[in-house]
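With one protein chain removed, the remaining protein chains of the complex are shown where they sit.
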Amino acid sequence: MKFNAELLKELVSTYGPSGNENRVRDFIKGQINDYVDEIIIDSLGNLIARKKGNGKRIMVAAHMDQIGLMVTNIDDSGFLRFTNIGGISPFVTLSQQVIFENGTVGVVSAEPIEDISKLKISNMFIDIGVNNKEEAEKLVSIGDTCIYNAEYGENKNVVFTRYLDDRVGCYVAIESIKQIKNPKNDLYFVFTVQEEVGLRGAKTSAYRIDPEIGIALDVTGSRDTPKAKTFAIGLNKGTAIKVKDNSILTHPKLRQYMINIAKENNIPYQLEVLEYGGTDSGSIHLTKEGIPTGAISIPTRYVHSTIEMASKNDIMNSIELLTKLLESDVSL
Amino acid sequence: MLLKKLTEASGVSGNEKEIRDIIIDEIKDYVDDLEVDRLGNIIIHKKGNKNPKKLMITSHMDEVGLMITDIDDIGLLKFTTVGGIDKRILVSKPVLIGKNKVPGVIGAKPIHLQKREEWQSALNIDQLYIDIGANTKEEAENIISIGDYVAFDSQYIEFGKRLVKAKALDNRVGCSLLIELIKEIEDIDFYGVFTVMEEIGLVGAGPAAYKVEPDISIVLEGTLCYDVPKLDDHLVPTYLNKGPAISLIDRTTLYDIDFRKKIAKIAEKNDIPYQYRKTAMGGNDSGKIHTTKEGSITTTISVPCRNIHSQTSVMSKYDYENALKLLKAILSEYKKGEL
Partner (left out) sequence: MDAKELLEVLSNSSGVSGHESRLNDTIISAFEKYADDISIDSLGNIIALKKGKSSNGSNIKIMLSGHMDEIGLMVKYIEDNGFIRFTNIGGIDPRTVLGQEVIVHGEKDLFGVIGSKPPHLQEKSEINKAIKMEDMIIDVGYSKDDLKGIVSIGDTITIKRNFKALEGNRLTGKALDDKAGIAAMYQCIMELSRINHDADIYFVSTVQEEEGMSGAFTGTYKINPDIGIAIDVGFGSTPELPKADTIEMGKGPGITIGGNIHPGLREKMVEVAKEYNIPFQFEVTPGPTGTDARAMQITREGIPALCLSIPLRYMHTSVEVVDMMDIKNTGKLLAFFIASISNENLEGLLCY
């Protein structure tokens, strides 16, 4: 298995903020079409791809939406005001380039402010380089959403780019779809919408699928940087098997099963006790009568910035763990 | 007048009986099916030409208010808030308590006896109490029970240029719109739901959507309006007299883009003024509805209300009438199968 940098680069560069995932959905659909038995798009826009098999009904969720900025106002000079879609930090956003679905590029700046620690989104604006409101309205409408515009970078160890969250999860799912030839289990790969605003796509898709087991793929933090707060996850130390985050305590038996698979196949792994944040797993495990659910996390530094960084080895190990898990006779 | 009747009735979240009975009385002759479910939601079905997409129109019927938590030795009542109320609006106001609408007042220490610094800080709920004129605990206990709901005492008044002041415009204005639709619309198949307990966590909407299983929902609301001069345009959530507000985003929903654009286009085609609700704050029943079961599509259409969640909410009849026009226009598109 080779690290497919081309695919990951395309994934992180494709437009698809929460609530407007059309483009990234089309892209992913094109990637997996030939490898799955059926594809459904549900009313919220989740992409549900099934690889039929005889065993357990397993739902694998990676969210394809990304955080962004929604325009709420256009002033007479053509400056755009915005609100956040998902967890947007004003400090990360200041001085960034942003790009709209139609390719319009803007830059983010702020009103003069004495104390920079008081920077708020309501004091910031997007400048798309027009002369007045009329010109702006030809390019952008109220309700349009833009995303960070930044280059993809990599070296032999790591990738650093915008939107690893959670296009790297999508990448892991796609690569796993391609690798699994004769699925033992009945696999539903769901590329979910609206995770960043409250795990919404996973909720409705899990209801539809009613799986016996759920697995979420997402990024987690990495606290191996100078003076970082205590958190036992670092880059290049293996894929992460989640114990908890704010949305779930993962199913103990499923977690142990995942650990066993990792051990049997010599896949390096770390255990993740995350004290904040949530993942699609939180929605899945509460579905209907309750679904034993776990999560595979990709350790990532600087989450929700334009320089999210993950280790290629960890990504490859995540693909391997997922593939081996899905190819096994899961019993809890 | 319908809106007067609706706003002057009590229906604090969790205690919607009075308002529910009034609504049922208004609509019962105009519907094919009417049911009050296990939580107290009213769910009606108006039968008409079948449409492949099931339409549900909802409005929550509850309002914010207070609840009695304790009666002290001299017959004064301690209370807590029900729903999101700014504690600063409570002092020096009349209220009505319980089923029998016992009148009471929320008093304050005379200004003469206060130090100047005291004026600076807001009064906390635990510093406030309701006086019903009782002298002793026993006297109060004869007419009040712990757990009694308390509604604001505020009349419906029309004033200024087509403005209305009342309590509970959030969301009796939505109820009024839905009632008018139920009465006037014919030959269109839709479900109408008056939900309970929206103000204390969107309680009724999820179970109602679970039962109805809509494909499309329209949530009717009274929404935030703060259109004071000199406030930057982008900080004004909605304006009065600029027509109904269509939601883009709030804490509970990212509204479906295609559907939202369709609604705006219908307004434009019919020369109905509208505005976008420009804040991401707040949330409503849509949040529960669109994520129930396999998911569905929603829009929220609101009448802007100044001083929302207070005794003196203000709305414009102009916005109300245009909201009604817009809804009728949407329904006629729905009838044509073009929604």
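A and B label the chains in the order they appear, each numbered from 1.
In this section, contacts are C-beta pairs under 8 Å (C-beta built on N, C-alpha and C of every residue); 3 or more make two chains touch, one makes a residue touch a chain.
In this text the structure is predicted, and so the values were computed from the model without any measurement.
*Asks:* One chain isn't shown here. Among B:I27, B:I44, B:I57 or B:M197, which residue touches it?
*Replies:* Only one of B:I27, B:I44, B:I57 or B:M197 touches the chain omitted from view, namely B:M197.
*Asks:* Going by the contact rule already stated, which one of B:V36, B:L163 or B:A329 would touch the omitted chain in the full complex?
*Replies:* B:V36
*Asks:* Identify the residue among B:P103, B:G133, B:G147 or B:G337 that touches the chain left out of the display.
*Replies:* Residue touching the absent chain, from the options given: B:G147.
*Asks:* Thinking of the whole complex, not just what is shown, which of A:S117, A:T230, A:N266 or A:S331 touches the missing chain?
*Replies:* A:T230
*Asks:* Could you please point out the subunit B residues that touch the chain left off the display?
*Replies:* 13-15, 17, 20, 36-41, 67-70, 78, 80-83, 126, 146-147, 196-197, 200-201, 203-204, 206-208, 210-211
*Asks:* Residue by residue, what part of subunit A touches the chain that was omitted?
*Replies:* Within subunit A, the residues that touch the unshown chain are 229-232, 243-244, 247, 249-252, 255, 270-273, 275, 285-292.
By definition in this document, only the chains that are shown with their structure count from here on.
*Asks:* Please name which positions on subunit B make contact with subunit A in the complex.
*Replies:* Against subunit A, subunit B makes touches at 215, 233-235, 248-249, 252, 254-257, 260, 276, 278-280, 290-297.
*Asks:* Quick one: in the complex, what on subunit A touches subunit B?
*Replies:* 18-20, 42-44, 46, 70, 72-73, 75, 81, 83-85, 122, 142-143, 194, 197-198, 200-201, 203-205, 207-208
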